[in-house]
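Have a look at the structure below, then the notes.
Omission of a single protein chain aside, the complex is shown with its protein chains in their original locations.
And now, chain A:
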Amino acid sequence: MSNLRIMVACKRVVDYAVKIRVNAAGTAVETANVKHSMNPFDEIGAEQAIQIKEALAKANGKAEVIAISCGPAKAQETLRTALAMGADKAIHVESNEELQPLAVAKLLKAVIDKEKPDMVILGKQAIDDDSNQTGQMLAGLLNWPQATFASKVELSEKAMTVTREVDGGVETIKTALPAILTTDLRLNTPRYASLPNIMKAKKKPLTKYTVADLGVDIKPRLETLKIAEPAKRQGGKIVESVDDLIDKLKNEAKVL
């Protein structure tokens, strides 16, 4: 296969190791002054694209990896990470508005119409909203086949064979390209960004679009009514004696 073009969607989200806090108004998650990183499933997607590129290079083939992110200016940090991992170029669709999955899918479609990739890889979901919708909506908008929740991917001439973890086992499907691929946790382990690659990444091209450039309607279709933290778990207690335990069961837990 020659000159495979792979586009990878990379969302900037609150780092998964950060303890999430709901804002005082109960309308959103606190994002100010909180560490952000690439959505881990997207990181797996980027790794997969780079692995495909490396495998092709060994077989005298060629691939180009294009990282794309929709969001505020800081999304460029996420794109630099993808470039430092090994992506060839990046596209930033800048927007400070709330972007719901349908809006992102439409923005991606608009760029895909220009870039004409053979394959688009997305994380199966982003860990901030857990929507699990963008890949599927994008497949619908493009009228492309989709292979979601991939745990293994094999490429052959203009087709890919994808193993998916489903309820009760694994399912293997084959689809023609172009196609949408969404990644599951066990697909691969993303690499570290090496120093030489971080330096190279600074010189790689990053194209910017605005929402207006792409002529997409990003108006939210869903309204978030309320966001609340789960109820706090009560701490355990150590009782001094059996009598004490019985007393607590009777009078506090009221189960006796």
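FYI, a contact is a pair of C-beta atoms (placed from the backbone, for glycine too) under 8 Å apart; a residue touches a chain by one contact, two chains touch by 3 or more; residues count from 1.
By our rule, contacts and distances are computed from a predicted model.
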item	value
Hidden chain of the complex, named as in its UniProt record, picked from "D-2-hydroxyglutarate dehydrogenase, mitochondrial", "Mediator of RNA polymerase II transcription subunit 18", "ESCRT-II complex subunit VPS25" or "YALI0E06039p"	"D-2-hydroxyglutarate dehydrogenase, mitochondrial"
Residue of A:159, A:173, A:193 or A:206 in touch with the missing chain, whole complex considered	A:193
From A:40, A:72 or A:178, residue that would touch the chain that is not displayed	A:40
Residue, one of A:94, A:115 or A:165, that touches the chain absent here	A:165
Contacts of chain A with the absent chain, listed as residue ranges	15-18, 33, 35, 37-38, 40-41, 43, 81, 84-85, 124-125, 127, 130, 132, 149, 165-167, 184-185, 191-196, 198-199, 240
